[in-house]
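Only one protein chain is missing from this complex, and each of the others stays in its spot.
A and B label the chains in the order they appear, each numbered from 1.
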Amino acid sequence: MLNELFTPSVQHALDIVGIFVFAISGALLAVRKNFDVFGIAVLAEVTALGGGIFRDVIIGAVPPAAFTDLGYFTTPLLAAVLVFFLHPHVERIQVAVNVFDAAGLGLFCVSGTVKAYDYGLGLTSSAALGLATAVGGGVLRDVLANEVPSLLRWDRDLYAVPAIVGSVLVVLCIRFDALNAYTSAVAVITAFVLRLLALRFHWRAPRAFNRRSSRAEETGAVM
Amino acid sequence: MLNELFTPSVQHALDIVGIFVFAISGALLAVRKNFDVFGIAVLAEVTALGGGIFRDVIIGAVPPAAFTDLGYFTTPLLAAVLVFFLHPHVERIQVAVNVFDAAGLGLFCVSGTVKAYDYGLGLTSSAALGLATAVGGGVLRDVLANEVPSLLRWDRDLYAVPAIVGSVLVVLCIRFDALNAYTSAVAVITAFVLRLLALRFHWRAPRAFNRRSSRAEETGAVM
Partner (left out) sequence: MLNELFTPSVQHALDIVGIFVFAISGALLAVRKNFDVFGIAVLAEVTALGGGIFRDVIIGAVPPAAFTDLGYFTTPLLAAVLVFFLHPHVERIQVAVNVFDAAGLGLFCVSGTVKAYDYGLGLTSSAALGLATAVGGGVLRDVLANEVPSLLRWDRDLYAVPAIVGSVLVVLCIRFDALNAYTSAVAVITAFVLRLLALRFHWRAPRAFNRRSSRAEETGAVM
């Protein structure tokens, strides 16, 4: 059973950390969009749990862990309360939020890939679902806030690539029978560091070359 | 089996009423967004059935009731036809629509919570899924119409709170072994009346205090 890479309590603690930091990012966007306290809580829950719920529905692990583990459900509420009362301070520590969010990305792409493989998916599909686990909550967050998902926008620093690298590292380890607590920790840390580097050096992905979008940029009418 | 609080035919009739009034609200938004007749039908179906389909997928009750009970599927089409031909009249009776929508909210939060508990979820998760059942269709409606879900907006009267109260009342009844047709009717009516009071007195939820949104309001640039 691959899922037992770490002791259950360590795995659970890592999950809670990932859920918490994703919830913070959802709650902060809700504040910026001027949502009320319930909107903040809803967006925190959706951002934190959306990717995992999608993964569990796809692999048939219903009800999803988010609905069976009380800690998963209450952690985003705690994040919403913190942001509600302290959000100017939370915004001031945006750097810290980015670091935690990168950690959540690394943790979720690895744990999502492992769980998908555990439920019988192939290697490629497991990596794809690991990626979806890591980025799905953020996409739902942006859709509910009626914005273009920042995952898709060219003017945001690389977000998918670190998660893809982490997921692919995991399936390579599985393929070569080398997945254990150490190698999966390496995958988490690789995705984490890549995301931090992308933020630090503003790495971006290329867009398709086309005249229309170039023109749009010149006139400042991008999106 | 908690599901048999009411006789099956009474339960079914209540479900159909809730589906019908939610479908009306979806069809009216579609008319306002200038959708064609198929857009009206799609938005009516999604608004009426979205919350229940989400609940059933989460608890593993597939195919969802919306796909096995012909009445659930055809009721929104009837609502769409009515709105298509009569919508100026339907709009004129907006008060009636609000009352029916409040009734749907009360019915769905209670029946959603009960069904989730029946499928083995814990008390907290059942209440959360009951809330999702009640508000999920409306959120999908607003997302498809490319608007910020009114559930999340601070400038709309309380919508989530009545559903939360109804769901929590149900799980309290379950916890103390007191759930029956009478107590669940009390939960439905409590949620219903709370929603009507919120509409009547424009109860709203607080937002996080922050200078940016205050400034936005002054300049009228809220959202």
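Following the convention adopted for this analysis, a contact is a pair of C-beta atoms (placed from the backbone, for glycine too) under 8 Å apart; a residue touches a chain by one contact, two chains touch by 3 or more.
Everything numeric in this text was worked out from a predicted model, so none of it was measured.
Only one residue from B:V17, B:V62 or B:L196 touches the chain missing from this view: B:V62. In the complete complex, the residue from A:L78, A:V99, A:L151 or A:L172 that touches the missing chain is A:L151. For chain A, the residues in touch with the chain missing from this view are 57-60, 119-122, 124-125, 128-129, 139, 143, 146-149, 151-154, 160-161, 204-208, 210-213, 216, 222-223. Those residues of chain B that touch the chain absent from the view are 30-40, 42-43, 53, 57, 60, 62-64, 67-68, 70, 73-74, 83-85, 87-88, 143-146.
Note that in this section only the chains that are shown with their structure count from here on.
Put simply, the C-alpha centre of chain A and that of chain B have 29 angstrom between them.
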